[in-house]
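The complex appears here without one of its protein chains, the remainder shown in place.
The chains carry the letters A and B, assigned in the order they are written, with residues numbered from 1 in each.
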Amino acid sequence: MSLQIDADGRLRHLLTIDGIPKRNLTEILDQADALRSVALRGNKKLPLLRGRTVCNLFFEPSTRTRTTFELAAERLSADVINIDIGSSSTSKGESLLDTLATLEAMHCDLFVVRHPDSGAAHFIAEHAKEGVAVLNAGDGRHAHPTQALLDAYTIRRHKPHFETLTVALVGDLLHSRVARSGLTCLGTLGIGELRAIGPRTLLPPTLDELGVRVFTDFNQGIADCDVVIMLRLQKERMRGALVPSESEYFKRYGLTEERLGRAKPDAIVMHPGPMNRGVEIASEVADGPQSVILEQVSNGLAVRMAVMSQILGAAVKEAT
Amino acid sequence: MSLQIDADGRLRHLLTIDGIPKRNLTEILDQADALRSVALRGNKKLPLLRGRTVCNLFFEPSTRTRTTFELAAERLSADVINIDIGSSSTSKGESLLDTLATLEAMHCDLFVVRHPDSGAAHFIAEHAKEGVAVLNAGDGRHAHPTQALLDAYTIRRHKPHFETLTVALVGDLLHSRVARSGLTCLGTLGIGELRAIGPRTLLPPTLDELGVRVFTDFNQGIADCDVVIMLRLQKERMRGALVPSESEYFKRYGLTEERLGRAKPDAIVMHPGPMNRGVEIASEVADGPQSVILEQVSNGLAVRMAVMSQILGAAVKEAT
Partner (left out) sequence: MSLQIDADGRLRHLLTIDGIPKRNLTEILDQADALRSVALRGNKKLPLLRGRTVCNLFFEPSTRTRTTFELAAERLSADVINIDIGSSSTSKGESLLDTLATLEAMHCDLFVVRHPDSGAAHFIAEHAKEGVAVLNAGDGRHAHPTQALLDAYTIRRHKPHFETLTVALVGDLLHSRVARSGLTCLGTLGIGELRAIGPRTLLPPTLDELGVRVFTDFNQGIADCDVVIMLRLQKERMRGALVPSESEYFKRYGLTEERLGRAKPDAIVMHPGPMNRGVEIASEVADGPQSVILEQVSNGLAVRMAVMSQILGAAVKEAT
């Protein structure tokens, strides 16, 4: 039995894109479509999760991520509790499982979990009470499934024929949970060709096995791409030995207008944010006509609302 | 005139169990019964306190306690404001009374107060504007009345004939606001026999006067009990001279399955949380069939909703 999909094929938790059938991924994107239009109204609220309790359980701080989940839950009319577990009961020596059991006993329906360790969301889902759902908001280097889904959704809105597309991920794929989840998601959804571009030191060795074409030369890798997904370069990589310097990195792997000219003329540019302007992306590209970076943020809300609705069992049709 | 009970016999503030008539305590437990079932629905929200403002005024951090009051207020549809007073206006030199008056002027209806000093909740209630209610969420070593009420409620759900029961509190009664409030509450509600079990150094000298039977031998004290309430051993007691060591404490006052065997066969085990597993309680007991520890957490929400409704004047019958 899968932890994420129940016997009836419905999404129960969202921990990782691995193992989720295409049918469920598509269902989420379809529901996001319905929810996206609500966000454009004056009154952005829907009663889908009224009376349900969503608990943001953050073991590492991330205002941006917490805000997007908080807004998604509020717009579905859920009650939201923010718990910063670093400063909380673990300091009293309570175990993680006791903390969880306590929150479950308070009738929390959904845990949105952010954790510095890979596998933490799985661990919590394995021990969750029946009826309590877990949504992984990023765990270590492992997975960030809602980011993958919002990327896929953003691509689909611009270029719906996935099988004809060439999509490149550029930068530090080795340390990126965004890249890991993203490649799996786009692969499952049937993207024609997936490419990875970056310095050898920042590319995981297993990419070939996944059917991803690997490039260390950006100019070659970007040729004829439909979608270019730039990854954030963590500052600590620059300080370490993996990357020579910011300016050197930008020279070789920064996305400039000139480089973007080698992709298809209607190619779109994506970035999970927050951006290091002048490091992995030039400002004129980030703010240029091919950038859909802010659209990703908006789509992220719709996708998170869709996932929350799915795993708390609210029907798609109610939303529309 | 009592600060807590008004001329018509209604609860106005909840500061301590001392001096609250049995009738009012029973009324809270009865309303908790009505509210408990709501928590088991999909939509856990009630409109009882819609448009009312609850202010969590925390002078010491306690995520667990704050969360339970926050959820209780949200499920009653109140607006909730969390104010961590440590990091707030007192640092600008504003007096506590000015802070209170300011929040009252913002039309806060209820202050949930947590404070490291005994008597702080009383002080605030004495100076509160008419129509503003105060709920003590723990002040120093003094009182923790909602914990006492949720314990009584949990016992009543399992063993409603109070006059026939023997209830033991075990551990550090000297420093525990839970114990102090608990003994008074159970005494007022007519529990047949109350026992206190612990090392002499952790038992207050006044227990005999309260009609509590005192035991320093756990095996003797637990014999034929219907309810065993374990108290949390604060880490600082172990570091001080009051307790020899964790393992020594567990040997003499830890609740094991063997010891529990001396109580009545259907005895229930309680703990206010968070637990120190292996110090005051063995894991097999904490997670065993006689433990109602997580039920206490759930009941805590219903009881806090009941108290909030009572002191803000919402009628019981509206809830059902």
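Here, contacts are C-beta pairs under 8 Å (C-beta built on N, C-alpha and C of every residue); 3 or more make two chains touch, one makes a residue touch a chain.
Keep in mind the model is a prediction, meaning the values are calculated, not measured.
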{"item": "Residue touching the undisplayed chain, where the options are B:50, B:200 or B:251", "value": "B:50"}
{"item": "Touch criterion as defined above, residue of A:5, A:39 or A:214 at the omitted chain", "value": "A:39"}
{"item": "Contacts of subunit A with the absent chain, listed as residue ranges", "value": "39-45, 61, 63-64, 67-68, 70-71, 74-75, 235, 273-277, 294-298, 300-301"}
{"item": "Interface with the unshown chain - residue positions in subunit B", "value": "50-53, 79, 81, 83-84, 87-89, 92-95, 98-99, 101-107"}
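Operating definition for what follows: only the chains that are shown with their structure count from here on.
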{"item": "Whole-Å gap separating subunit A and subunit B, where each centre is the average of the chain's CA atoms", "value": "41"}
